[in-house]
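A protein chain is absent from this complex, but the other protein chains hold their places.
Now for subunit A:
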Amino acid sequence: MEFSASPIWFIALPMLAAFSSPLWVRWRVLDQLLLGIPLGLLLLALGLFATVQQAPLIETIVIAPPLGIHLHLDSAALLLVALFCFAVTLVAAFLWHGATETHLRGRQPFVLILLLLAGGNGLVLTGDLFNLYVFLEIAGISAYVLTAVRDDRPALAAGLKYLIIGSVAGVFFLLAVVLIYLQTGQLNMAAVAQAFAEIPPAMQGLIAVLALIGLGIKSELFPFNFWVPDVYRGSDPAITALFSGLLVKAFLFVLVHLAVLIWIDPEIARIWLMTLGALTLMVAELAALRQDEMRRMLAYSSLGQIGLILLAFGFLHESTAAGAFFHLISHTLAKLLLFLVAALLLRRVLSLHLDALTGAGRVYPLTVGLFVVGALCILGLPPLSGFMSKLWILQGFAAAQTFWPIALILVAALIEAGYYFRWIRVLYAPAAASAVTDSKTSKTAPESWATYAPLLLLVGLMLLLGIAPFVIEGALVDAARALLDRDLLIQSVLGVAAQ
């Protein structure tokens, strides 16, 4: 096997770097590595697109002959891995030049962010259910600590809450894995997919419900997402950008992937996933209307978009799934931008409450301008990528003659417009000696251009994908095909056709 062609690097390299961090501290290369490793992996992922298009890469690491770890890199997984590496690269660039907060510098966040990347990559790459559980916990534990890393009261409260709810999700998922093994004697996902139909229907239902509770909590679906705004509110916005951009997307992919693989009857899977997606979308958007704190508002908006993506994936149709992948990318870009803007604002104003931000647009034109661009991308206004991705999803539904999701998505977009424009209006309102101008003097000097570079890069990418979506169209369609083609996956792993 060639050195560069192995999917194991996406997991092993961040882990190795994280665990040898004392060395990097001594050599003073932490910041460079935190940027360099995800960047290197991103380049590797981009280089692999052509190879994976031909056939998925499968890597089996054998420990002792019957036992082994199995990794499966197909177009869908590669797209997500590239996205994750990009998100981490961007946040690392932002932290390197922009972070003045001491808890976001140094060894702790270095280790945790790289482990989060390893966990996220592992979640989408693994072809084995128990490995999935291990990666779920790796990603989970690093996320709990990252939430609490500021080590003050709100951060610890958020971290504890995340830890408790995340562990409950882990237990439920573990129980589902245990039942699957007891029933089928298999842990390899392709083998489980083949054997699942022979399990008694009642047990099938129990396993599906347990896995759905576990993964539903992790991927922040209604009704398991009551904890999300508190966690997003308590942790740092730069970290939250990673949760919204990387972690949720990984769990969402796992949920859809398992649903496609294991549920034999696509009709039932479709009803469940689309109902959950639609409920998450509407409930979260309605809740976002009433939020007066920027991070909470962004958290609810993020939940709404997750619901939209699940709605499009859950249709289990190639055209909407390609749109869902596009929207997943577009939402990651926009939410990274919005949360990093929140991080910048938080550095200069004391609170991100709506009232405290009145007139901020006049004091910090560039920062707030970037917020507006991110908000417009979420709303789906041309020429930003959010427009194209929503259009793809709508076209997909229209082509399949299913119209209720279209109505739902348009209503949700109207609600989004309602609350985002409310925020934009307040941000540009005339500031009558508000807290913004007062706190400007008390806080530090203006940021350098290097702080804005990652944010401007995001805006550039949103524009590029909005104007020229054909750049990634091939990759998206391939990813949708790879995700939905159950037989192909079983065949490529086991070498036999599915029944």
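Throughout what follows, a residue touches a chain if its C-beta (ideal position, glycine included) is under 8 Å from a C-beta of that chain, and two chains touch if they have at least 3 such contacts; residues count from 1.
As a convention for this text, contacts and distances are computed from a predicted model.
The listed choices are "sn-glycerol-3-phosphate import ATP-binding protein UgpC", "Cytochrome bc1 complex cytochrome b subunit", "Putative glutamine ABC transporter permease protein GlnM" or "Multicomponent Na+:H+ antiporter subunit C"; the UniProt protein name belonging to the chain that is not shown reads "Multicomponent Na+:H+ antiporter subunit C".
Among A:L39, A:I58, A:L174 or A:I467, only A:L174 touches the chain left out of the display. The hidden chain makes contact, of the residues A:A139, A:L187 or A:A269, with A:L187.
If you put the hidden chain back, the residue from A:K161, A:K218, A:H331 or A:R486 that touches it is A:K161.
By the touch criterion stated above, the residues of subunit A touching the omitted chain are 67, 130, 133-134, 137, 140-141, 144-145, 148, 151-154, 156-157, 159-161, 163-164, 167-168, 170-171, 174-175, 178, 181-182, 187, 230, 233, 293, 353.
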